[in-house]
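The other protein chains are all here in position, but one chain of the complex has been omitted.
Right after this comes chain A.
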Amino acid sequence: MKIKPRTFSDYASIGFPAGMLMVFFVIPFGIMIAVSFFQRVQGAFYEPAFVFDNYARFLTSFFGGILGFSIGLAALVAVVSVLLAFPFTYILTRMARRTQVVWLVFLLSVLSLSEVLIGFGWSTLLSRTAGISNLLVAVGILDKPMSLSPSFGAVMTGMVYQTFPYTVLVLFPALSRLDPSLVEVARTLGSGPVRSFLNVVVPALRNSIVSTLIMVFVFALGCYLLPQLLGKPSHWTLSVLITDQAIYQSNMPFAAAMAVFLVLVSLSLVAISLLYGKKENAA
C-alpha cells in the first residue's frame, strides 16, 4: 500500500512539520549547546567564547552532591511508583470497561495538572492550619497540629503523586495486552491469585517493568518545582538548579551546560529502555 515519495508535492507535506521542528526544536537545541561553551559576563548576559569552564564546575563537590541527590531521589521515586502502579494497573486492566474509563479520566486529569498546582495542593495538605496533622490530632495521634513540609518526605510524596499516573499510563498498554489465558492456566493448576500474579504476570512483563522504571526515572529527573515548593534548599535537584541558574542567577552558560548533561543522561537511558521494550516485542 505504501509507496515511495517521488514528486515534489509528495515531499511538500512533510516539509512544513520538518521545517518547524528544525527551526524551533533542533536550532534552539544547538544554540543551547553553543551557549554551554560561552563565557558568562558579570552584569550582562554572556558572550561567545569556547571555554570548558561551565563543564569544569561539574567536578566540584557541590555539584556532585546535587547530582547524587537528584539521581537517588529520582530512582527512589521511580521504584516506589512502579511498586504501587504495577499491581494497580494489573487490577485496572481486569476491571469492567466503564470503571476502567472512570479511573483513566481521573488519572489523566491528575497527570495534566501543573506542577505548580500539585505543589500547592500538597503544601496545603501538609500545612499546619488545613493539613492532615489536624486529622491526626482529632484521632489522638498528635498533641497539636504541625507543619509537615518542607521536608524530604513531602518532596517524595509530591513526586510519587505526580509520577504515579504517568507510571500507570506507561504500563497500561503492556498489561492490557497480556494474554489472560496465562493467568487462567496458573489458576487452573491451583495457584492463588497473588502467587499467579507474582509467578506469572511479573516475570512475563520483566522487560516492560525495567523500561517503565527507566521512563519514570527520567520523568522524575525532569521534576522542576516540587523539590522547591515542598523541600528545603538541600532537597533541590538538577532541574531546579538549572532553572535557578538560568532565571535568578542569570548564568545561562552554566545552566546550559547542566542541561546538556541532563540530555545526555536522559537520552542514553531512554535508548536503553527502548532496547528493553523491543526485546519483549520480539519474543
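By definition in this document, a residue touches a chain if its C-beta (ideal position, glycine included) is under 8 Å from a C-beta of that chain, and two chains touch if they have at least 3 such contacts; residues count from 1.
Definition applied: contacts and distances are computed from a predicted model.
Q: Out of "Protein-methionine-sulfoxide reductase heme-binding subunit MsrQ", "ABC transmembrane type-1 domain-containing protein", "Spermidine/putrescine ABC transporter permease" or "Aspartyl/glutamyl-tRNA(Asn/Gln) amidotransferase subunit C", which one is the UniProt protein name for the chain not included here?
A: In UniProt, the chain excluded from the picture bears the name "Spermidine/putrescine ABC transporter permease".
Q: Of the residues listed, A:T60, A:S109, A:S234 or A:Q249, which one is in contact with the missing chain?
A: A:S109
Q: Touch as defined at the start, partner being the missing chain; which of A:A78, A:V155 or A:L262 qualifies?
A: Candidates A:A78, A:V155 or A:L262; residue touching the omitted chain: A:L262.
Q: Tell me which residue among A:A130, A:V185 or A:I272 touches the hidden chain in the full complex.
A: Touching the chain that is not displayed is residue A:A130.
Q: In the full complex, which residues of chain A touch the absent chain?
A: 1-5, 10, 13-14, 16-18, 20-22, 24-29, 31-32, 35, 45, 84, 87-88, 91, 93, 97, 100-101, 104-110, 112-122, 124-125, 127, 129-132, 134, 161, 164-165, 169, 172-173, 176-177, 179-180, 192-194, 218, 221-222, 224-225, 229, 239, 242-243, 246-247, 252, 255-256, 259, 262-263, 266-267, 270
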